[in-house]
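Quick one: the structure is below, questions incoming.
Every protein chain of the complex appears in place save one, which is left out.
Right, subunit A next:
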Amino acid sequence: MKAYLHLASGKTFSGELAAPLEGKVSGEIVFFTGMTGYQEVLTDPSYKNQMIVFTYPLIGNYGINEEDFESKRPHVEAVIVYEASREGFHYGAKYSLAEYLRHWNIPLLTHVDTRALVKEIRTEGTMMAELSLSSVPSAFREEAAFPVRAVSTKRMETYGRGEPHIVLLDFGYKKSILRSLVARGCQVTVVPHDTTPEAIEALKPDGLVLSNGPGDPKQLRHQLPVIRQLIDRYPTLAICLGHQLVALAYGADTEKLRFGHRGANQPVWDAVKQNVVMTSQNHSYVVKEGSLAATPFAIRFINVNDGSIEGMIHRHKPILSVQYHPEAHPGPHDTGYIFDEFLQTVAKGEKVYA
């Protein structure tokens, strides 16, 4: 069946539906440039409310397996590709891409000139889009109000049974963050994004991780004082949205990129190691350059391509925050050392804040 992708810029792309669409769906349209890792992308909560365009033209070749999920379900609004493999050719494949999306009632639009679509997004900036059975667009929905609430856990859950004890403040965390910590011997308690400081304190954590998550960090404005209180108290690692929240909590500012960084090949300069690392990224918002001037943060990581801020360290306190995804999945595993560094600060027992 034919379906139409209407962009807020006025352009329409057509394609063939390979997984169902009832009427229409809408969301922000973004593109991912990695050549593998579609399963991780689909299930990354940060993509909540977004329609994802894969730039690699053959998606679904290795199917969907039981291991590589980043959360319990896919979060994207719609998937747009050139070709979707009819079968998953891999010993671990349990479903084909279309089967999986059909199960979750997520539309899959195929046979789209994804390259032209990406160029449109690149030129016009990230925008709202609508996938519809009608060739005529309807009114565009605004960016969803508060997607973090939809993806954050509703109750605390504990994983691993080692030392130290890390609280993972969940704004829509990827399982790989949890796995990265557990694999390093941590006990991890995942807590809802709006957990009170008292409740966290009661858990007696040794360190805190602020997770990634969807949407504009400023939607969490009301939570900033609490976040500030927590990160000043515990050794902290903040990732992606978490990183933006750390900046906001310290009075810095964030802004939206014209089009986000989404892929597995973003080069980032590490001012400490004095070299470039390949990072996995998925974000539309960045910490505004210059807005850190009045904060006690030093920039440690910079995007080689556009010079945007990719990570920072507090000059005095054990707070490390990165815009990219050190947990990878999808993408290169080059920056796993961030977890090690974080756990070293935790291990130093800098409980001076306690």
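To be clear about the criterion, contacts are C-beta pairs under 8 Å (C-beta built on N, C-alpha and C of every residue); 3 or more make two chains touch, one makes a residue touch a chain; residues count from 1.
One rule holds in what follows: contacts and distances are computed from a predicted model.
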Next on the checklist: Considering only the chain that is not displayed, what protein name does its UniProt record carry among "Putative tricarboxylic transport membrane protein", "Fe-S cluster assembly protein SufB", "CheY-like chemotaxis protein" or "Carbamoyl phosphate synthase large chain"?
Outcome noted: "Carbamoyl phosphate synthase large chain"
Checklist entry - Which one, A:Asn49, A:Ser96 or A:Thr114, makes contact with the chain that was left out? => result A:Thr114
Next on the checklist: Of the residues A:Lys2, A:Arg73, A:Arg122 or A:Arg221, I need the one that contacts the missing chain.
Outcome noted: A:Arg122
Checklist outcome for this item: Touching the hidden chain, out of A:Ser9, A:Asn61 or A:Thr295, is A:Asn61
Checklist outcome for this item: The one residue from A:Tyr4, A:Tyr47 or A:Tyr82 touching the chain left out of view is A:Tyr82
Item to check | Absent chain, residues of subunit A that touch it | outcome: 31, 33-37, 39-40, 55-58, 61-62, 65, 67-68, 82-83, 85, 87, 89-92, 111, 113-116, 118-119, 122, 263-267, 269, 273-278, 304-305, 328-334
